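With one protein chain held back, the other chains of the complex are shown just where they sit.
Think of it as A and B in the order they're written, each chain with its own count starting at 1.
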Amino acid sequence: MLNYDIVVVGGGPAGMAAAIKAKECGTDSILILERAETLGGILEQCIHTGFGLHYFGEELSGPEYADRFIEKINTLSIEYKTDTMVLDISGDNTVTAVNSTDGLLEIKAKAVILAMGCRERPRGALNTAGTRCSGIMSAGTAQKFVNIDGYMPGKKVVILGSGDIGLIMARRMTLEGAEVKCVCELMPYSSGLTRNIVQCLDDFNIPLHLSCTVTRIHGSERLEGVTIAKVDENRRPIKESEQFIECDTLLLSVGLIPENELTRAAGIEIDPVTGGAIVNESRQTTQAGVFACGNVLHVHDLVDYVTLESYTAGEGAAKYAQGKIANEKYAVTKGRGAVRYIVPQRVNLNCGEDVKLYFRVGDVFKNASVVVKCAGNEILRRKKIRLAPGEMESVTVKNETLCTMSEGDTIEISVEV
Amino acid sequence: MKNIVCVACPMGCALSVELSDSGEVLSVTGNTCKRGIDYAKTECTNPVRSFTSTVKVSGGILPVVPCKSAGNIPKEKLLDCATEIAKITAKAPVKLGDILIKNILGTGVDIIATNHCPEA
Partner (left out) sequence: MIYDIAVIGAGVVGSLISMQLSQYNLKTVLIEKGNDVAVGTSKANSAIVHAGFDAKPGSLKAKLNVEGTAKMPELCKRLHVPFKLTGSLVVAFSPEQRKTVEELYARGIENGVEEMEIIEQDRLREIEPQINEVACCALLAKTAGIVCPYELTVAAAETAVINGVKFERNFKVDKIDYNGSVFTVSAGEKNINAKYVINCAGIYSGKIAEMIGDDSIRIISRKGEYMLLDKTMGSLANTVIFQCPSDMGKGILVTPTVDGNLLLGPSSIDVDSYDDVSTNSDVLDSVLEAAKLSVPCVNTRNVITSFAGLRSHPATGDFIIGASKKNPAFINVAGIESPGLSASPAIAEYVEKIMLDILGNVEKKEDFIPTRKAPVHFRNMTNEERKALIEKDKRYGTIVCRCETVTQGEILDAIHSPIPATDVDSVKRRTRAGMGRCQGGFCGSKVAQLIAEEHGIPLDEVTKFGGGSRLLVGKTK
């Protein structure tokens, strides 16, 4: 049995930032466990730029953004093990992991930080009719093949789903000589960032079909084409609008799912909307000493926000490991109407700090107001030119407001048009 | 009047740009920061983009290393850049920040490695 103050599960942007912050907060004994061969997580294959604008004020590529944290991990001499898969987290925060050099590892930790990231929704989940030929893969898998392994998944491409990875891959495949025929999006709006629609589709004249889906997959061995169709307001395909598109590749960018198998197995409570753990303002889950941050907690639009959230979790875990635990008196956060979810879901009114609440909306709004009510009283109203499901929003609730609230009170966010 | 989406940052502001007959930018509205005005001016006169791709590596732990243009390049040269970098092979070890191509296509912009690729 090994002993560490903090074990971080995952060495991507979230895990690295959390470990760095925890170290800076005075916790020395930290171990990062990463299942891939290197630190960096999914950033290693995200070779496009656009990372770090908020945090570093620079336009970095994924590997560059990751490298700054890897450097820091090394400078701070934070321990990490790669090629190491965590199998289990017990109720007393013992982490069981496996790799080929140490074999089976059992690590007792004072605090655990969950930073496993997310995965893409696969084809099966869409239940698309047709054959089961090759040439269909998630956009992220294609991204790895192209950017890391140097191989092309195909030459004539249709992309289903206008999530950011799908948009990025439309440009990437085009630059590598493939013909991207179109991007189909089931919803009447794209869930990707506007800048990606402009730079990845418009720049290359790739059509984006909104309210459109793939209804059938054709091809006995390799994909030969797909049938696409417009959908009605209930997202049901309109038969008359069906159209065959010849292609050898279908890339799916139809949503990301926080990877919470370990979290669930540990019995930690999950928010059904985010798919991540229910956490408080320091990103502590419902299991004492277990924290979560990054895309395993909720899917972020920008890595910069992952970094910031992970600093919060790292600081919280360090305090916990050092035994600095505030008395708990919780208020709950609640999104109303178009506000799909809020993180954190619980706020300790005794935390002694301003608390930033992150949220996402379920529809596109122009010139709407974000309204925050604490225990029924409006404390903030902010005009927003634009709100979109693809972009994360935030508001801050002042400590002085929290001090006036009672246990069980609600902090509510809504959108008024 | 020309409607464009600002891509200077992830906000994606919808800009309305008023142009003179000669193509000069007269006014910009819809921006939420100063960078929107700069973006509108460049986008309407000389649109530029950052370019990212991979370059083939020999003797490395991986067959390719990611790269980017050290600054923005004219939008219409993106595909030409892709063709150009496909011609070269870098020799491992490659370090993040190494210049892989100087002054690509006479744009004055270098192509630099954006990750390390140690020797195998």
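Rule of thumb we're sticking to: a residue touches a chain if its C-beta (ideal position, glycine included) is under 8 Å from a C-beta of that chain, and two chains touch if they have at least 3 such contacts.
Since we're looking at a predicted model, the values are computed, not measured.
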item: Absent-chain contact - pick from A:132, A:235 or A:381; value: A:132
item: Among A:27, A:61, A:93 or A:141, the residue in touch with the chain that has been omitted; value: A:141
item: Sole contact to the chain not displayed, among A:2, A:98, A:273 or A:375; value: A:98
item: For chain A, the residues touching the chain missing from this view; value: 35, 83, 85, 87, 96, 98-104, 106, 119-120, 122-125, 127-135, 137-138, 140-141, 144-146, 149-155, 176, 215-217, 220-222, 248, 257, 259, 261
item: Missing-chain contacts mapped onto chain B; value: 54-56, 63-64, 86
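Everything below uses one rule, namely that only the chains that are shown with their structure count from here on.
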item: Sites on chain B touched by chain A in the complex; value: 4-7, 9-14, 32, 49-50, 52-54, 56, 62-64, 66-68, 75, 78-79, 82, 96, 114-116
item: Residues on chain A engaged by chain B in the complex (per definition of touch); value: 44, 47-50, 53-54, 59-61, 63-64, 67, 146-150, 172, 174-177, 193-195, 197-199, 203, 301-302, 385-386, 391
